[in-house]
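First the structure, which I've put down as structure tokens, then a few questions once you've had a look.
Missing here: one protein chain of the complex. Every other protein chain is in place.
Letters A, B and C name the chains as they come in the text, with residue numbers starting at 1 for each one.
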Amino acid sequence: MDKRVEKKKLDLSSRYQALTQDLQWDTSYQSMDKVFPYARYEGIRINDWSQWQDPFKMTLDVWWRQQSEKDRRLYAVLDAFAQNNGQIGVSDARYVNAVKLVLQAFAPMKYALHRSLAHSARNLPGDAARIAAQIQATEQLRHSQLTVHAASVYNKYFNGMHAAPRWHEQAWYLAPVKSFADDIASAGPFELMVAISFGFETLLSDTLYVPFMSAAAHNGDLSMVPAGFSSQSDVTRHKQAGTAMVKFLLQQDSLNIATVQRWVDKWFWRSFRLMPLVAMLQDYMVPKRVGSWKESWNTFVEAPINALFAELAPYGLKKPAGWQAACAAKDHLSHQSWNAFYGYGHAIAFHTWVPGNDELAWLDSKYPNSFDRWYRPRLTHYAQLEAAGKRFHNHSLPMQCQVCQQPMMFTEPGDGRWISYRETRHEEESFHFCSDQCQTIFSNEPDKYVQAQLASHTILHSNSNNTPEDALQASIAALGVVIGRDNGEFHGSEDDTNFTEWGGGQDMKEAQL
Amino acid sequence: MSVSAIGAYTYAPHDTADRFAAPLLYVAWDEHMMFAAPAVVPIAMDTTMADVQAKVLAALYSAHPDFERIQWTRVQWFCGDRMFTPQPNATLADHGFKHKSVLRFRTPGLEGLRRSCG
Amino acid sequence: MSNVFIAFQANEESRPLVDAIVADNPEAQVVYSPGLVKIDAPNRLVVKRETIEEIIGRKYDLQELQINLVTLSGNLDEDDDEFVLSWKH
Partner (left out) sequence: MSSIDLQAKEIKPARNTFTHVAKHIGGDKPATRYQEATLGLQPTQNFHYRPTWDPQHEIYDASRSAIKLADWYVLKDPRQYYYANWTITRARQHEAVEANYSFVDSRGLLSRMTDDVRESACKVLMPLRHVAWAGNMNNTFICAYGYGTAITAACNFHAMDHLGIAQYLTRFGLAADDPSILDAGKNDWLNDPRWQVLRRLVEDTLVMKDPMEMFVAQNLALDGLLYPLIYGSFVDEHLTLKGGTAVAMLTSFMPEWHDECARWVDAVVKACAAESDENKQIVTGWIQAWADRVQAGLAPVAEIALGEHGQEALAEVRTAFNARVAKIGITL
């Protein structure tokens, strides 16, 4: 009986196997179809769930230990940052607007992904896949909460953060993110895993949490940086699981291939349409630059995706349909996005500004093919108007794409001249899209996308009894955004004057002298 | 294709004309992206093209330095992708516009701020 | 041929990891940016427990590297001794 005492320590794989395998049983008092009611309607065929392998092999004890270690450090940094008034040590108060955008757009998105993953974590019939999904679900909650905690100290001293979840729900300019999250939440347990772990996290999430966080570090934001980096370290696991999931689906049945390809096409593009926000964070909103959006795209998207899809080709999966168009946009995306936000700066919940001359020169050096030709003239014109006391405001209601809900601000791929329009007639009604990809997404599932509540339309519904001079701004004010305090021009704003009064950003001014 | 769903999944479009006091028209000035996106304008379809030009377009775009330089006789007009020649007294409906149509106009020679399409 | 990469938060704890990776992967390129250290290598990159242990002079569990990991690209294969990133095609 001493055999038990002599037991050898199990290696990583066998330990994981032993601790997770076979917890599930085939139910008999209730049918498996009732226990897993959403397993079939998406049309995915799984022949053998045991083929699903989690590449990270973490048991809960290991996970608790490792995550608690991360969080102990991280919250120590957040505490120190708050105790030392770290918020006045950032490079420039303009930087804080990047924090606002992350809090408004991405903390709530991560929250929604958390709930969606719980749906998969309950409903995928495979036990290992479910465990992977629930770890991801819990970590998305972690990321959302971390972001809120990292931003908490800023909210006490700066405007534009105090009602972020509400703005996320309804503000027109956050609709691309909200509709993305709702699109995922309304999908089945298989599609949403592909959407989150593969479409967003594997293909595009690095661009948000790696180069931008590096830039945040450069700007003295020691609160958001560890939160961002630490979140992305969880996401490395999600990415591995996402790729494993896609391979698994492709291998289980050749009939899955067409469905998975359609999902990959759709979710790459849906995720890509969040990138205008990320691109402008990097190119316009961090005062001390590390690198450009285009460089990030090359490093963290183009190179890895080329490698990844070379690997996936034998499984029958092609690069997403929008790949060429997305790559062609890298010279334009951040500029078109900032231009829109600047124009609508009175109807959002953060500040905008025209970059300084050194910043314009930097943009030119990073975008030699596009910036001077297409985008600098708008910015210099805005600067002139502002100098004359006539800051430009675009008082119109922006037309939005029916699918991604971005303003129709994108030009044809690789071109800076013509706005890209696509139109489909469906049941006697016209629907408009920003791109071939959004049009295809609609045509594949019109009954889903006709439901979209486009803000620029809803504002005008006859029951909204709301057609003032500037309906867009009124719609934002109705959400508790204080006009002129939470938004508008940065220069001369309360954030700007407070920061100066507090002696904030000394470091940078000294560096400039 | 239809949506894969567990039950019936059909919904009426959210933005049909009956939901609005006036039909919606999307309006854009090509090669002038200082106005980042086309505008959504609620407007009666019996509005004349003269009024569209004098009231709607002026209200939307007069802030642009090119606007006062427009030679209206040279302007090219589009309903969606279809080019048309407006009759000042003809209405939007006469020219084929309806709820959620796109009205674009192009001003040859005027290509935005420093010809940047801005 | 494609690069795999791994990136860590740039701090004292990551240094021995980076040193070990450079020692075990002659073709690895180290790129520093604020708060971040990223290591690229053509096709394959290995992190070896033994090398790290030699550098830090104590036992090391490869799962510890998760603490400072930020991101990676490539297929991951992990056991008690090695953490390997690779592209097969």
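Simple rule for what comes next: a contact is a pair of C-beta atoms (placed from the backbone, for glycine too) under 8 Å apart; a residue touches a chain by one contact, two chains touch by 3 or more.
The structure presented is a predicted model; accordingly, all values stated were derived computationally and were not measured.
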Contact set of the excluded chain (shown chains only): A, B
Sole residue of A:V99, A:L113, A:A164 or A:V246 that reaches the chain not shown, by the stated touch rule: A:A164
Positions on chain B contacted by the hidden chain, ascending: 3-9, 11
Interface with the undisplayed chain - residues on chain A: 1-2, 4-5, 7, 10, 18-20, 22-25, 27-30, 34-35, 38, 41, 59-61, 64-65, 67-69, 71-72, 74-75, 85, 88, 108, 111-112, 114-115, 118-119, 121-123, 127, 130-131, 134-135, 137-138, 141-142, 144-146, 148-149, 152, 155-159, 161-166, 168-170, 178-179, 182-183, 185-189, 448-449, 451-453, 480, 498, 501-503
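We take it that only the chains that are shown with their structure count from here on.
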Centroid distance [mean C-alpha coordinates] between chain C and chain A, Å: 27
Set of chain C residues in contact with two or more other chains: none
Chain C - residues contacting chain A, complex: 2-5, 7, 9, 33-36, 63-64, 66-80, 87-89
Chain A - residues contacting chain C, complex: 11-13, 55-58, 62, 66, 69-70, 73, 206, 209-211, 213-218, 225-226, 229, 232-233, 235-236, 240, 243, 290-291, 300, 303-304, 306-308, 310-311, 313-314
Interfacial residue positions of chain B with respect to chain A in the complex: 1-6, 9-16, 19-21, 24, 26, 28, 30-31, 33-42, 60, 63, 65, 80-81, 98-102, 112-114, 116-118
